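Remarks on the structure that follows.
With one protein chain removed, the remaining protein chains of the complex are shown where they sit.
All chains are identified by letter, namely A and B, in their written order; residue positions are counted from 1 within each chain.
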Amino acid sequence: MFLKKLLSHGQKEQKVVDGIEQHIRLLARACELFKGALETGDRKLVEEIVHLERQGDAARRDIIGTIYEGAFLPYLRPNLCKFVENVDHVFDLLQETALYFREVALPENIQDVCVQVAAINREMCDMLLITFQAMLRGEDLREKSLAVRIYEKKVDDIKFDLMADVRRLPVRDFWEGKSVADFLTGITSISDFIEDATDSLQVIHLSMR
Amino acid sequence: MWKIASGVFLGWSLGANDSANIFGTGVATGAVRYTTAIVLTSIFVLFGALVEGPKCMETVGELSLLSPVDAFCCTLAGGLTMTALTLAALPASSSHAVVGAVIGVGMLSGSADFSRLYRIVVCWVFTPVCALALAYVLFRVLGYLINRTIPSLTSRNTLYRAGILLAGCYGAYTLGANNVANVTGVYVGAALLSAEVASLVGGLSIAAGVLTYSRNVMVTVGKGIAPLGPFSAFVVVLTAAATLHLFTQVGVPVSSSQAVVGAVVGVGMVGDVRTVSQRMLGKIVLGWLLTPVAGGLLAYALLRVFFS
Partner (left out) sequence: MKVKEFMTRKVEFIDNNQSVYDAVEKMVDMRIRSVLVRFSGMDQESGVITARDVVYKVLAKGLDPSTVRAKDAATRPLVCVDENVSLDEAASVMQERSVSRLFVCRSHQIVGIVSLMDVMAAELVKKARGSHVS
């Protein structure tokens, strides 16, 4: 019975790992859809993003539930949960930004820049998954972490000029201006939160050394 | 037979206190359930006492010439010394207290063997030192091997979980093997019990203490070692157990708490962390001096006042 309990812990850990990978893949899919929505102007894709966000929430609840049912040493659990919450934070922001997108009408040059940022966000999701898998294998995360920071820096560089250009945009009223501002803040902050999630992977990696 | 009651009481308090050194980290961090910890500790303490307990009995029992009444006073003095020092928040080792009590009784009868005492004191001093060195080496070697062979997070998690359990079982075994002599070794010296029966009685009394009264101390002590992390905690418990086992082969009962302190310092030294303070060092030295003296004086007083 005792041995069975010890071995069953391996299954719970695997369930958590599978759950986290699925969560990140859902996020990547949502980022892909958002990029598509920006490229084509198809606002119907926003509904799919909202649907994916709900799936992401369900995945998060499952993962955290399994963790506290006994997966992994108690020492690791808070850090793992923090990582899952960080990914969920990205998801929430993405959904919020997608909803703002439905309300705004952007000039072509700004829209092109937004597509660029959305493409980088998508790449960062891939990198996040790669970093998570590397962390599981016990590899050094330095290169992966640097790659994420490179992407984030690119978004920061774009953001600076984007915000300068946007100030010259004419707006009808306060609410239109606010929607545009919130949309642009959201889309350029997604990379920051993905970077935070990557940093929390580094913490998990170091805590098991 | 009433004379062994004090020994049983001493064993019970030893079990209640010292079991914290074994599964304290595991329980405090939630890696091991309290019920699992105390059941495993009781089983392995008894096992250790039965298998290797007699090895240290001679050292304690023949430090002085003891009569059954002398033996009773020694264990009573040992138990009272432990209780008083614990209440005063000072470190209390049953090994130090009982050895001091036996010498105290021996000085009254003029039969104390100071050449044997010298050997015992050297072992006490070397307990934290050996634990420090062993912990440092184990941490480096095991750390290197694990990094090379088990890089995966989930595999390492399973390894540490199993490691904490196995090290705990080993620690319980060596606690029984090494410290049961403190509890009932004097009765063997007084020819009241055979070594085997003394091991059984001592082992059972320690197990009773573990099962009934170890929770508070286990969580408190465990939390102090817990911040080291799962691998460090595993090395600390393993080292303390190995140190006790080593001194069991030498035939001298030593302090498990001081073995743990030495191990924690040794592990800390790997990361260049200063885990020893002047205050801690002072407490260890105080333990070496104050406890046996207190035990000796109390045993002496008990004999003079109640049994002269």
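Here is the rule we go by: a residue touches a chain if its C-beta (ideal position, glycine included) is under 8 Å from a C-beta of that chain, and two chains touch if they have at least 3 such contacts.
Owing to the predicted nature of the structure, the values given are computational and were not obtained by experimental measurement.
In terms of the touch definition stated at the top, the absent chain reaches A within the entire complex. Across A:22, A:116, A:189 or A:202, the residue that sits in touch with the chain not pictured is A:116. Interface note: of A:68, A:160 or A:175, the residue touching the hidden chain in the full complex is A:160.
Considering the full assembly, A:126 is the residue among A:126, A:182 or A:199 that touches the omitted chain. In the complete assembly, the contact with the undisplayed chain comes from A:146, out of A:146, A:169 or A:203. Not every partner is drawn; the one left out touches chain A at residues 113, 116, 126-127, 130, 143-144, 146-147, 150-151, 153-154, 157, 160-161.
In this text, only the chains that are shown with their structure count from here on.
On chain B, the positions that touch chain A within their shared complex are 29-31, 147, 150-154, 156-158, 160-162, 165, 229-231.
Only residues 6, 9-10, 13-14, 17, 72-76, 135-139, 204-205, 207-209 of chain A touch chain B when the two sit together in their complex.
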